[in-house]
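Every protein chain except one is present and positioned as in the full complex.
So that you can tell them apart, the chains are marked A and B in the order they are listed, and the count of residues begins at 1 in each.
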Amino acid sequence: MAEQRTALAQKTALAHQFDDLAQQHEASNLGMWAFLLTEVMFFGGLFVSYTVYRTAYLAGFIAGSQHLNVLLGTLNTAVLLSSSLTMALAVHAAQEGHTRLLSRFLLLTMFLGLVFLGIKGYEYALEYHEGLVPALNFAYTGLHAPQVKLFMIFYFVMTSLHALHMLIGLSLLTVLAILAWRRRFSTTYHTPVEVIGLYWHFVDIVWIFLYPLLYLVG
Amino acid sequence: MAAVIPRRVYYSVYAILLGLVLLTWGLSYLHLSHPLSVSVALTIAIVKALLVVLFFMHVRYSSWLTWVFVGAGVAWMGHILILTMSDYLTRGIVSGW
Partner (left out) sequence: MESTAVTQHAHYLNVRYGLRSWLLTTDHKRIALLYLVSITFFFFVGGVAATLMRLELMTPQGDLVQSETYNRLFTMHGIIMIFFFLIPSIPAVLGNFLVPLMIGARDLAFPRINLLSWYVFDLGGVFTLVALIAGGVDTGWTFYTPYSTVYSNGYVVLTVVGAFITGFSSILTALNFVVTIHTMRAPGLTWFRLPLFLWSLYATSIIIILGTPVLAISLVLVGVERIFHVGIFDPTLGGDPVLFQHLFWFYSHPAVYIMVLPSMGVVSELITCFARKRPFGYTFIAFSSIAIAVLGFFVWGHHMFVSSQSVYASMVFSFLSMLVAIPSAVKVFNWTATLYKGAIAYDAPLLYALGFIGLFTMGGLTGIFLAALAVDVHVTDTYFVVAHFHYIMVGGTVMAYLGGIHYWWPKISGRLYPEGWAKFAALLVFVGFNLTFFPQYVLGYLGMPRRYHTYPDEFQVLNVMSSAGASILALGYVIPLVYLLWSLRYSPLAGPNPWEATGLEWQTPSPPPTDNFAVTPVVTQPPYAYDTQEEEAPVG
């Protein structure tokens, strides 16, 4: 019964423009990599801007960074790296045809992603209480105040953009989890899992760079 | 189709990644002087990113075309950074210019 369902799923899995599943897999993979290239350049513009100002205002950026909670930032880095592990294990399960394990790892990845966002939200609340949110309640008047404000703008723009990408990732994982539950994946067809896995890992990599650049300045 | 990597590879990579996070965090308490601190932190970040790209994203086992795409991303990121900074780093070298 499960085999029949899998065979049916595979037959309908080949899109008409492709000659075979291998071509479709290669195309989907390349397509996601090309999309990730655009994401590299999207965040890249922010990283370049950050570098310009950090080079000019190192003292101000150090002062700004010291207001961030390094413990929570480090914890979040570990959480996100763990979610990358569970995502890789999810892909592995899909490759081996272990549908239930796939579902479990997808849910675990989603859970870790939610933990990350929860911690991030808590950090934002802390920063709000300390009067560090530009445009809302920025009240810092110490040394290098304008550049601390500039730093905080980068902090909020970069981390919220990252968080937005996490939310998109979580939505994609939800779709994957539903498809997995409906037994749409098999050893011969699990391309969406791989491809969304690539996206998830990329979002992790962005954070890998955000962490030292925002939390560990000086 | 894509290579299937043994799970122990993933676990080993994960252990190294966690170790690197702890290392970065621990080093931050040493309050190293400026150029050293950012170099170390960024180097560790690059190593982490490489591990994720090569193993979690399977690039180590992927086609040369995938390598080209990844290389293009790294190259272009570096390019916009270097050429933009070339403006900011050379302003005001000679007074009036």
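Here, contacts are C-beta pairs under 8 Å (C-beta built on N, C-alpha and C of every residue); 3 or more make two chains touch, one makes a residue touch a chain.
Here the structure is a predicted model, which is why all the values come from computation and not from measurement.
Visitor: Touching the hidden chain in the complete assembly: which of A:A13, A:I62, A:M87 or A:L150 does that?
Guide: Of the candidates A:A13, A:I62, A:M87 or A:L150, A:L150 is in touch with the missing chain.
Visitor: Just checking the interface: what residues of chain B touch the absent partner chain?
Guide: Against the missing chain, chain B presents residues 65, 72, 76, 79-80, 83-84, 86-93, 97.
Visitor: In the full complex, which bits of chain A touch the chain not displayed? Write them out.
Guide: Counting over the whole complex, chain A touches the hidden chain at residues 15-19, 23, 26-27, 30-31, 34-35, 37-46, 48-49, 52-53, 56-57, 60, 134-135, 138, 146-147, 149-150, 153-154, 157, 161.
Assume only the chains that are shown with their structure count from here on.
Visitor: In whole angstrom, what separates the CA-based centres of chain A and chain B?
Guide: 16
Visitor: Where on chain A does chain B make contact in their complex?
Guide: 21-22, 25-26, 29-30, 33-34, 36-37, 40-41, 44-45, 47-48, 51-52, 55-56, 58, 70, 74, 77-78, 81-82, 84-85, 87-89, 92, 95-96, 188, 194, 197-198, 201-202, 204-205, 208-209, 211-213, 215-218
Visitor: How about chain B: which of its residues touch chain A in the complex?
Guide: Interface residues on the chain B side: 1-2, 4-5, 7, 10-11, 14, 17-18, 21, 24-25, 28, 31, 34, 37-38, 41-42, 44-45, 48-49, 52-53, 55-58, 63, 65-66, 69-70, 72-73, 76-77, 80-81, 84-85, 88-89.
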